[in-house]
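What you see is the complex with one protein chain gone and the rest in place.
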Amino acid sequence: MSKIKPAEIKIGLEVHCQLTNLKTKLFCSCPSDYRGKEPNTFICPICMGMPGTLPVLNEKALEDAIMAALALNSKISERMLFFRKNYFYPDMPKNFQISQYDKAGGVPLALGGYIQIDSKRVRIRRIQLEEDPGKLSYEGTIDSSTCTLVDYNRAGIALIEIVTEPDIETPKEARLFLEKLRSILEHLGVSDGSLEGSMRCDANISLKGGKRVEVKNISSFKEVERALNFEITRQKSLIERGIAIGQETRHWDEIRRITISLRTKEEEQDYRYFPEPDLVPVIISKDRIEEIAKRMPELPDERRKRFIEQYHLSPQSAEILTRSKAMADFFEESVKLYEKPREISNWLICEILSYLHDKSVEIDKLAVTPKHLVDMLKLIDEGIINREMAKSVLQNMLLTGKMPDTIVKEKGLEKILDKEYLRSVVEKILKENPQAVRDAIIDKKAINYLMGQLMKATEGKIDPKIAGEFLRERISELAKLKI
Amino acid sequence: MAGDDLIRRKKGISKEQIEKIAWLARVEISKKELELLSKQLNDILAYFTKIDEVDTKDVPPSYHVLDLFNVFRKDEVKPYPHEEIFRIVPQTKGKFVKAPRMA
Partner (left out) sequence: MSHYIELPAYEIVKKIREHELKAEDYILYLYERIKRIEKEIHAYITLTEDLALKKAREIDKKIERGEKTGRLCGAGIAIKDNICTKKIRTTCASRMLENFIPPYNATVVNRIEEEDGIIIGKTNMDEFAMGSSTEHSYFGPTHNPWDLKRVPGGSSGGSAAAIASSMATLALGSDTGGSIRCPASFCSVVGLKPTYGLVSRFGLIAYANSLEQIGPITKDVRDCALLLSCIAGHDTLDSTSVKKIKEDYTNYLIDDVKGIKLGIIKEFFGEGTQDSVEKGVFDAITKLEELGADHQEISLKSLNYALPSYYIIAMSEASSNLARYDGLRYGYRIPDKSYDWSTVYRKDRRFGFGFEVKRRIILGTFALSAGYYDEYYLKAQKIRTLIKRDFEMAFKRFDVLIGPTMPILPFRIGEKVEDPLEMYMCDIDVVPANLAGIPSISIPCGFSMGLPIGLQIMAPPFREDLLLRVAFSFQKNFSNRKDEKL
């Protein structure tokens, strides 16, 4: 069985990112915050492509797109054109999409560029501005539904499409690329990746220099890794059986976790690109680019470097914290309230991150705020709870959103500081476990069993250090007595 | 290559091509129409070959006849009474536009 080396896998991504910081759509003045609204209420004759209507370009969309292209190290075109991409589909009000093209005389917003992930550079081929289509839904599944339900609220929303070179070699790299892209766009404030459907991507994958397979309908970054892993496995097995991979388009089925061939006539697409006659060229001056560059916020890579220098974090910690803007913001706000960046970093990375991952939730959507975390850390400092206790306080905070001191009071979690009480509990344990005591006298390590029992009896509320001291004291005393 | 081009052009458009194009354009045509189109389109395309006589080697295309550029709008919401648009939709289901089945 031949193994396919990573270098033989080529993955390219086409990522569509909504410019969510705009108030209106790309070519009309409909409001852009369509999520959760009634279908077909954020529409107008222009985005519905009604007869006689014409598009007019949103200037802020252009600027946000330019800023994104700058952050991606891309070269902004001097003279940009819009092109029509012609194809029929029920989510397309005009049955063409106003988009951009890099052939046939077309000039997109920007060419080239890259994103650095770990030690690797993933090159960008082009970045273009285009409009989003509407949304289709079904009664049941796409196959069984007797009709298709169309909502045009999303039609006309501004998108930037980022197309990479096939530099990505593993599904994991694909996910890292997307996470980094999202982080960059969020740091710029031009696209909020946490909004449903705001970042969608298609992947192109080829193995061993074979034909390119396009995988569409990938709804989230997690799904990208899954879809690509599946596709690699699928293709590998075909190659091993000597079956050639043909160029095709496949559809990722999230529920069954497989890719399905879209071997329909839709494949024979000829988009007949030509320049959009209703829009005039856009000449992007150096002045405009400079002005936008000046007001560009701090990017993730810069922030990571600053975290290392300013907060003395390890490179790994800094990298993890700056993967998402929300996480990095949470960190810095926490540090503002409590100047122990390493502590905060540890808690975020070791405890909170896994929770976020498990629940698939974003840190800024949590009930827990920087103040929650900081207050909890202060409680540890004051000796009111110990570290172990703090962990369960944290879990409780994440679930309930209550402030740590409230939780501590409610659950009576204050460390048992009363030394008299502590001694009495130690005695009780020693009495209840005579065999363990004899073991502990002989072998110091066996004291752990007694520690365990002590913790159990006190519901972990004691300070292990002090309790340990007491235990060892008493064991020594007992040892002396026996002798 | 030039010879091939000439042959291709003399060929014009075949019935098969017409059907493919009609599919791309989502226009169903009857057999009778296909016959008629085949003749007419080839006559017209033959006439179009006239443009090959002109040398346009270093001539840029005039996609836009005006020297206009940078026409923008401000990012300001102007709400529109959506009911007026929805009212004329031929088939609806609840608040959705009802399209035929996909598959």
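Letters A and B mark the chains in the order given here, with residues in each chain numbered from 1 onward.
The rule is simple: contacts are C-beta pairs under 8 Å (C-beta built on N, C-alpha and C of every residue); 3 or more make two chains touch, one makes a residue touch a chain.
This structure is a prediction, so every number in the text was calculated from the model and none was measured.
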* Residues from chain B at the interface with the omitted partner, ascending -> 5, 13, 17-18, 21-29, 33, 37, 40-41, 43-45, 47-48, 50-54, 56, 59-66, 68, 71, 73, 81, 84-85, 87-91, 97, 99-103
* Structure fact -> Omitted-chain footprint on chain A covers residues 45, 48-57, 84, 86, 88, 90, 93-96, 104-105, 146, 148, 150, 152, 265, 270, 272, 274, 277-280
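Rule of thumb we're sticking to: only the chains that are shown with their structure count from here on.
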* Structure fact -> Taking each chain's mean CA coordinate, chain A and chain B are separated, in whole Å, by 41
* To do: Flag every residue of chain B that touches chain A in the complex, lowest number first.
  => 23-24, 26, 61, 63-64, 66, 68-80, 82, 85-86, 93-103
* Structure fact -> Listed in rising order, chain A residues that touch chain B in their complex are 22-24, 29-31, 38-45, 48, 50, 56-62, 79, 81, 88, 90, 95, 105, 136-138, 142-143, 145-152, 265, 270, 272, 275, 277, 279-283
